[in-house]
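Contents: one structure, followed by commentary.
With one protein chain held back, the other chains of the complex are shown just where they sit.
Let's turn to chain A:
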Amino acid sequence: MSSIQEIQQEIVEEFEMFDDWMQRYEYMIELGKSLPLIDEKYKTEEYIIKGCQSKVWVHADLNDDKIEFTADSDAIITKGIIAILIRSFSNQPPQEILDADTSFIDKIGLKEHLSPTRANGLVSMIKQIKLYAIAYQAKANSK
């Protein structure tokens, strides 16, 4: 399994192949469409992050000391970014998740989607991912 940094580097390289925003967006939309579905039972109020513009659902499970994230959104562009975030953060140990950042999103030209004023739920989703990592970390330490 690659580290978060390696995966993020890989994503940056993939996006470098495109010469304009249209291709980047088309690729991101494709990623959104191929995002593994979240279990319908997690698409509830409990797991929802309400942005003003789009909704996001996130769920986390611990498998072999690694956190597996699943998520979904009602907007496909938001979902595309979710796919990118999940690829980078899912199946990683809690500490790695806590140490990682999202500056790679700037490098692939999608920075505006992570703006807190965008109200699409993504900023809160990242916060949520970190909170899950803190929670699982605390749980592991207390064992």
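Here, contacts are C-beta pairs under 8 Å (C-beta built on N, C-alpha and C of every residue); 3 or more make two chains touch, one makes a residue touch a chain; residues count from 1.
Here, contacts and distances are computed from a predicted model.
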From the options "Urease accessory protein UreG", "Cysteine desulfurase", "Cytochrome c oxidase subunit 1" or "Protein-glutamate O-methyltransferase CheR", the chain left out of the display has the UniProt protein name "Cysteine desulfurase"
Of A:V12, A:I48, A:L62 or A:I76, the residue touching the omitted chain is A:I76
Listed in rising order, the chain A residues that touch the chain left out are 21-22, 25-26, 29, 52-55, 74-78, 120
